[in-house]
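Got a structure for you, written out below as C-alpha cells; questions coming shortly.
Removed: one protein chain of the complex. Kept in place: all other protein chains.
Naming follows writing order (A and B), and every chain is counted from residue 1.
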C-alpha cells in the first residue's frame, strides 16, 4: 500500500511527522511488516532523530549549517539562490529513504525516535513523502 | 524479484542508471510495490540527486573531495593508494542501500531526481548493484 503524504514544512528545519506515519500504519491494520518512506525532492531529506529535547535538533541544524556553508566560493550552481547548493549537499549527506519495521501493528521506533522531514531550503512549498506499507 | 545490475562506471564520479532501474520495474509488471537497491562494494555508493543541471553534481563532488581529502596524515589504511581511505569514508557518509516505492507501475521519483552510482575510486572495474522489486 502506497500513500503520498504532503508535508507543509514551509521553511527550513526539522519538521516532525511521526503521527501521520503512525496513522497510516494503524489504518493498514498490518500486524508485522515494513514501512518505507521516500522523499520526492533533492533539497529536503528524511531523518530519524531525538524527539524529546528540541535543543538536540537545533544543535544538529546549526552544526550542519556550519559544515555546509552558504556563499562558498566553490559553488557554481547558484541559480536558485544561496540556499540552493547547500540544500543539495545536505541531501547527499542525509537519507532520501528510510525503512521502519512494524511489529504488533506499530512502528518499532525507539522511545526517543521521531520521524522528521528536514527542509533544507529557506522557504519551500509542500513536500511529498511516499509511504509504502507492506 | 532480484536482479544484479552491472554498472560500468570506470572512473570516479556520479553515474546515472535511472533508466536501467526503470526498465526492471517495467519488466516486473508490478503496479504497487517497492524497489530496493543495494551496492555490493565499500568504495562506491548510491545516490539520488538532481538529474537536470550537471553543475549541481560537479559542485557536490568537489565539496565532498574537499571534506574528505587525500593524503590526510590521519590515514593509516593506504594499501590501495591515495584514493583508498577517502573512498571508504565517502561510502560511510552516503547510502549503500536505497528504497523507492512503485506506484501506477512506475518509480515515484520526483521530477528532478535521478538514481546514481557514486564511484569513489579513481579507476574501478564493473560495479554490482542488486535490485529487489517486491
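Everything that follows uses one rule, which is that contacts are C-beta pairs under 8 Å (C-beta built on N, C-alpha and C of every residue); 3 or more make two chains touch, one makes a residue touch a chain.
For clarity, every value in this text was computed on a predicted model and none was experimentally measured.
Note that of A:100, A:117 or A:131, the residue touching the chain absent from this view is A:100.
From the options A:1, A:22 or A:56, the residue with contact to the chain not on display is A:56.
Mapped onto chain B, the footprint of the missing chain covers residues 1-2, 4, 36, 38, 40-42, 67-68, 72, 74-77, 79, 85, 88-89, 91-93, 95-97, 99, 128, 130-132, 134. Residues touching the missing chain, restricted to chain A, are 32-34, 47-50, 53, 55-56, 58-60, 62-64, 66-67, 93-95, 98-103, 108-110, 112-113, 134 (touch as defined at the top).
Following the convention adopted for this analysis, only the chains that are shown with their structure count from here on.
Chain geometry summary: the mean Cα position of chain A and that of chain B are 20 Å apart.
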